[in-house]
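Shown here: the complex without one of its protein chains, the others still in place.
This part shows subunit A:
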Amino acid sequence: MGASAKRKKEKQKDFQKPKLKVGKAKAKPENFTDTSFKAKSIVLNQQSLKLSAPSASTQFTHHLSLLSSKSDSQRRDSLAHLTTTITSRPVNSPLPQPVSLLLPHLLPLTLDANSGVRTNLLKLLRALPESDVADHVGQLLPYIRAGMTHLAPDIRVSSVEVLGWLVEVAGSEVVSCAGGWVKTLNCFLSVLGWHTEASSKWTTSETKPAASFGKAGAKGKPQVKVLSVLAAFLDAGIGSEAVGDDDGDSDMDSGFPVRQFRAQMIPQTAAPYAYLNLFGKPRDEEGEMYETREDRWRVFEGRFLAAVEKGVEGARAEGGEVGRASAGVRKVLVEARG
């Protein structure tokens, strides 16, 4: 083929030289692609060109800002970096940044999709000084609760771990802060799949997994973890008060003529008048602060006891590790009653 005049002409056209003219811009070739673009912002890969290495504190803040980075590995590495910085600092020296500034960056990561990020987060949290954390329990708990009811089972488990750490560090604050008792218990029941009377009417089987929807996490181990944290949580909330009582007694003895003067003094916690709720919105039953053991027990007995007991029974019947873990919860319950 290719004999026709038309084809010949077409072929010739391809090899014609473009005519250049003086004073005119060179004609663009036919297959020219316009590669110019417009952008609102241009991100440079190398952002800082300094001769001196950044100081430790600037690096710390930099990595703190990188916690909201898009890439998973970046977040994870930054967390690891922060952890090493915190742990390797000289003893008794303050943190490079106060906890109140760290937490807003850290907290959203409890709900992070990547498990590596979450484990690193837990490590970092463990590295924080215990005394500083106690004041920020109220800030931490909503995130933990959001994690515990998350659709993704991995996130549920890791936030239970975070809660375990928090109870360990500041147990009394956790159970007595606003919404810390009832709401958190609700979340526990939801994680374990132990339903209160009102709701369990509709569920079909007793032995339903923790949540019927979504991918159930590995059945045995997470539940053990949740149960042990629950035991710790209950212990902090309604467990024996032996230690606290001892303190009170010693107070009474020490200042003999003036008795129980501690009760008259301003408490040494961060927000001593939080229970007055002067600035917040009015709280409902769930969001209320339950500051004494009696309050907590009353609420627990009224709303959760039956479900928890039933759940513990079930776990015991299951035997194995789960059964052993449930024994801890049982023990707390028995002590609390007696």
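Following the convention adopted for this analysis, contacts are C-beta pairs under 8 Å (C-beta built on N, C-alpha and C of every residue); 3 or more make two chains touch, one makes a residue touch a chain; residues count from 1.
Rule of thumb we're sticking to: contacts and distances are computed from a predicted model.
*Asks:* Absent chain per UniProt: "Ubiquitin-conjugating enzyme E2 G2", "Elongator complex protein 6", "Large ribosomal subunit protein bL17m" or "Protein SDA1"?
*Replies:* "Protein SDA1"
*Asks:* Could you tell which one of A:Pro18, A:Pro108 or A:Pro129 touches the chain left off the display?
*Replies:* A:Pro108
*Asks:* Thinking of the whole complex, not just what is shown, which of A:Leu151, A:Leu276 or A:Ala317 touches the missing chain?
*Replies:* Residue touching the absent chain, from the options given: A:Leu151.
*Asks:* Among A:Leu128, A:Cys187, A:Val299 or A:Val332, single out the residue that touches the unshown chain.
*Replies:* For the chain that is not drawn, the touching residue is A:Cys187.
*Asks:* If the missing chain were put back, which residues of subunit A would it touch?
*Replies:* That gives, for subunit A, the contact residues 68, 104, 108, 110-113, 139, 142-143, 145-146, 148-152, 154-155, 179, 183, 186-187, 190, 193, 195, 199, 202-204, 211-215, 281.
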